[in-house]
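Removed from the display is one protein chain of the complex; every other protein chain stays in position.
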Amino acid sequence: MSEPSLLVLWPFLAAVMAAVNVRGATVWGGIGTLGTAVFAVSLAVSVHATGPELIFIGGWVTPLGIALRADGLAAVMVCMTAAVGVAVSVQAAATWGLATTADEPAERARQRRGFWPLWLCTLSALNALYLSGDLFNLYVTFEILGLAAVGLTALRGTDEALRAAFDYLVAGLAGSLLLLLGIALAYAAIGRVDLGSVALLNDTGAGRVAIGMVLAGIALKAALFPLHFWMPAAHSNAVPVSSAILSALVVKGALYLVLRLILDGGFDTGPLRWGFAALGAAGMFWGSLSALRATQLKLLVAHSTVAQIGLITLAISVSGDPLTSLAWQAAALLMVSHALAKSAMFLAVGRIKEKAGHDTIAELNQATLNPGAAGFAFAIAAISLIGLPPTAGFLGKWTLITGLIGQGQGAWIFVAVVLMGSALSIAYLWRVISCFMKAPPDGATAAPRVPWQAGDMAAVALALAALLLGVFAAAPLALLNGPLL
Amino acid sequence: MPDLIYHGVGAGLVGMALYRAATCADLLTRILALNVLAVGIAAVLVAAAYRGSDVPPDAVPHAFVLTGIVVLVAVTAALLALAERLERDGDAGRDNADE
Amino acid sequence: MMTVFDVMLAATILWTAWTALTAPDRTAAIAAFLVFGLFVGLSWVRLGAPDVAMAEAAIGSGLTGALLLRASRGMTPPAPTRVTAPHRAAAVITAAGVAGVLAWAVLVLPEAAVVYDPLVDANIGDSGVSNPVTAVLLNFRAWDTLLELVVLLAALLLVAALRPIRAARMADLGPLYPPFLRIMAPLSIFLSAHLLWLGTSDPGGAFQAGAVLCGGLLALFFGGTLKTDGPDVMPLWALAVMGVVVFVGAGLLAEALTGTLLEYPDGADKAWILTIESALTLSIGATLLLLFSGLRQGGARP
Partner (left out) sequence: MTLLELFGYACLCGGAAFLLLAALGLWRFSDLYARLHALTKADTAGVALVALGAGCLDGRLVAIIPLGLTAILVAVSGATTGHLIASAALGEDEGEDENEEAAQP
C-alpha cells in the first residue's frame, strides 16, 4: 500500500467508522488522525530519500487517467496538516470528552458525534487535494473540503453559526462553480485538464479566460481580499476547535492550488501576476485595519487571517519561475508557519473565552487570564505571525524579501509592503497582549496561580512548534529543495 | 452547428444565474440561482464535447458533467438543510428537547 | 430543419430558467426549475449525451425538485428584496461581463482540440465495459467517482451534525396511494437493476439506477412503510455508507493485487466494475433518501 493512497483513504475509513460507531467516535478520531500523521512522516521520509513519487491511478497514463504527485511541496503541506491535526484532535478530545457520559447535555453529545467524522473528512480531502495532479479532481476535492468545513462551522448550532455556515457554503459553491467553468473552458481550449498541461493555456484566448475563471474561483475559496466577505463571520462564529481547523488548514488548500498553478507555468503573463500581488497587498492592509478595529478577540484573529492570506498571496504571485528564483519556497514556509501559529492562536482564544466567559478585548486583564497558559500560547503565536527572528514566520519573510530583492527594481515596492504589513500586525497583536498584562481594574489581589490544565497543552505545543520551526528549518527546506513534479 | 446554439444557452444561463445570485437575498432563490449556474456550466461542457452529428461525442466531459450533477445535488441538499433551519417560521425551530 | 428545433429548445430553456429565477411564488419557481431541468436534459440528448440527459432528468431536476419542494414547505414566504439601482447595475455589469467573456471565449475557439477521444477508443477494449462513459467513470477516472461519493457522504455527515428540527408530519395520502405503491415500488427496483446492467454497454449506470431506486424508496417513504427516524435509520445509514466502503475496499484490494491503486486485475475488470456499481446503486439510493428525509432526529441513534 503506497502512502499517497493510504493518506487519503485511511482517514476517510476512520470517518466512516466514527459516523457509524457513534459511541467510539473519539477513539476512531484518534486512530484516523494518528495513522495519517504516521503515513505523512513516512511519505516525507521516502520523498526526501528517493525523490518525488508519481502514481497513475488505475494504471492509466496522465491525459486519460489521474496522477497523484507526491513531491517535496506536497509532502511539506501533508506533514503540516498532520501536525496541526494531531494537536487539534487532542484539544477536541479535551473539550468534548472521550465517550458519552449519561448526564451530558444533548448539545455536547451532538457536537462530539458531528465533529469527528467531519474533521476526518476534512483531513482526507486536504490530503487528496495536496496530492492530486488533475484540475477536475481538484474540483471534487474542493467540494468535499467545502462541505466538511461548513459542517464544522455549523457545529455550534446557534443561528449566527448557521447563517455564517450558509453564507460560507454559498460562497464556496460559487467559487467551485467558477473553477468548474474554468475547467470547462480549459477543456474546450486545449482538450485536456491535467495540471501538467496548464502551461498550454497561455497560448489561446479561451485558455487565458479559463485561467482567469479558475483564479477567480480559487480567490473566492481562499478568501482573498475583495472576496473575503464570508470568512470572518464563519471563522469567528465556529467552535474554537473548528475555527482553528478552518483558519489554519482549510484556507491553505486554495492557496496551495494557486502556488501549484504558478509552478506548473499556469499564468506567466505579467499583468495577472502583478494584479494578484496588488490584491494580496490590499488584503494585508484591509485585514490589519479591520483587526485594529475589532472589539471581539475571535473576530480580531479572523481578520488577521485575512491579512496573512494577503501576505501569502503576495509571496505566491511574486514567486517567479521555480527554476530561477527560490521565492516560491517563501510562500510554502509562510503557509506552514501561519498554519501552526494561527491554530495555536484560535485554540488559545477558545481557552480564554472558556475561562473568562467572554472575549471582548477591553475587559481582559491578568485576573481573568488565570492561569496564563492560553495567554502564553497566544503571545508565542503572535511572535511567529509578526515574524520575529527565531520563528518560522521570520524564515518565510526573510526568504521572500531576499527573493524579491533579486528580482530587480519593481520589487522594492513589495518589500516595503511586506515590512509595513509586519508593522501593522505588531500593532493589532500588541493591543491584545498588552491587555494580558493589564492589572485587574479594581485592584483586586491577583488570584493564586492555578497550574496549567490539560486543555492548554495543544495550544502551547502548537505555539512552541511555530517558534522552533524557525530553528529546525532544515527538514522542510530540504524537502522544498527537492525536485518538483 | 447545434453546439454553437447550446454554447450560447450555457453562456446565457451563467449570466442569468450570476445576476439573480447577486440581486436577491432570499435563501431559496439563491440556491436556485446556483443550480442554474451549475447546469449552465454543464451545458458548456456537453456542447464542448460535441463532435458533429456523425462522429460520437467525447465521453470524458460527459463523466465530468455526471459527477458535477451528483455533487450538485449533495451540496443543494446541504444548503437546503441549513436554509430550512434558518428560515423555519416560528414553530419548532429551536426545540432541542425532543432529541 | 433541426436548427429550428434547436433554436426553439434554446429559447424555451432560457425562458424557463428566467421564470424559475424570478417567479415571486416559491412553488411556481420550483416547478419552473423542474421543467427547466427536463428541457436541458432534452438538449443534451440532441448533443449525443443520453447518459447525462438521464442523470439530469432523474437527479438534476427530479430529485432536486423534490428536495426544494420539501424545504420550501416549512419556510416563511419570501420577502421582496429591495435592490438599489447602483447595486442592480453592478450586478448586471458583472453578470453580462462574465457571460460575454464566456461567449467570446467559446466563439473564438479553434476547432475542437481532440485529445481524449483516441485515448478512450484505444483503451476501451481492456476497460471491461463497452459504454465509454461508464468506462471513464468506473475505470479510467475511478478516483473522481470515488471522491464524488465521498462528497455525497460528506453532505450526509453535515446534515447529521446539524441541530434537529421537528419532522413535518406526512399528510395521509388517501385510498388510491397503496395500490399505486404496489405497482411503482417493485417496478422501480426492477427498472433500477435493469439500468445498472444496461450501463455496461448502453446509456445507464450506477447513478441513473441509484436515482430510480431512490424514487421507489421515496414512494415507500411517503406511503409510511419506510421510516427514517429512531432505530429504523440504522439499516439505511449502513446502506448509505456501504457503497463508498466497498469502492474504497475494492481500490485497496486492487492495489494489493496489482500494485497500483484502483487498477483492477486484468480480465476481471467487468466483474469488479459490476460489483462496485451494484454497491454504489444501493448506496446512492439510500443516501439520497436520507438527504431527502433530512435525518429529522439529527443523526443516527445507535
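Going in written order, the chains are labelled A, B and C, and every chain counts its residues from 1.
The definition used in the following text is that contacts are C-beta pairs under 8 Å (C-beta built on N, C-alpha and C of every residue); 3 or more make two chains touch, one makes a residue touch a chain.
Treat the numbers as computed from the prediction; the structure is a model and nothing was measured.
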item	value
Shown chains touched by the chain that is not drawn here	C
Among C:Met1, C:Ala85 or C:Leu176, the residue in touch with the chain that has been omitted	C:Leu176
Option from C:Leu14, C:Leu187 or C:Ala238 whose C-beta touches the chain left out	C:Leu187
Residues from subunit C at the interface with the omitted partner, ascending	74, 166, 168-169, 171, 173-174, 176-177, 180, 183-184, 187
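Note that only the chains that are shown with their structure count from here on.
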item	value
Mean-CA-position distance for subunit C and subunit B (Å)	11
Rounded Å distance, subunit A centre to subunit C centre (Cα mean)	31
Whole-Å separation of chain centres (CA-atom averages), subunit A against subunit B	28
Junction residues of subunit A - those touching two or more other chains	64, 107, 110, 136, 140, 143, 147, 150, 154, 162, 181, 185, 188
Contacts with two or more other chains, residues of subunit C listed in rising order	102, 106, 112, 114, 116, 120, 140-141, 144, 148, 151, 154-155, 158, 162-164, 298
For the subunit B and subunit A complex, residues of the former touching the latter	14, 21, 27, 30, 34, 37-38, 41, 44-45, 48, 60-61, 64, 67-68, 71, 74-75, 78-79, 82-83, 85-86, 96, 99
For the subunit C and subunit B complex, residues of the former touching the latter	2-3, 6-7, 10, 13-14, 17-18, 20-22, 26, 29-30, 33, 36-37, 40, 43-44, 46-49, 51-52, 55-56, 59-60, 63-64, 67-68, 70-72, 74-76, 78-79, 81, 83, 87-88, 90-92, 94-96, 98-100, 102-103, 106-107, 112, 114, 116-117, 120, 132-133, 135-137, 140-141, 144-145, 148, 151-152, 154-155, 158-159, 162-166, 207, 284, 288, 291-292, 294, 297-298
Of all residues in subunit A, those that touch subunit B in their complex	64, 106-107, 110, 136, 140, 143, 146-147, 150, 154, 159, 162-163, 165-166, 169-170, 173-174, 177, 180-181, 183-185, 187-188
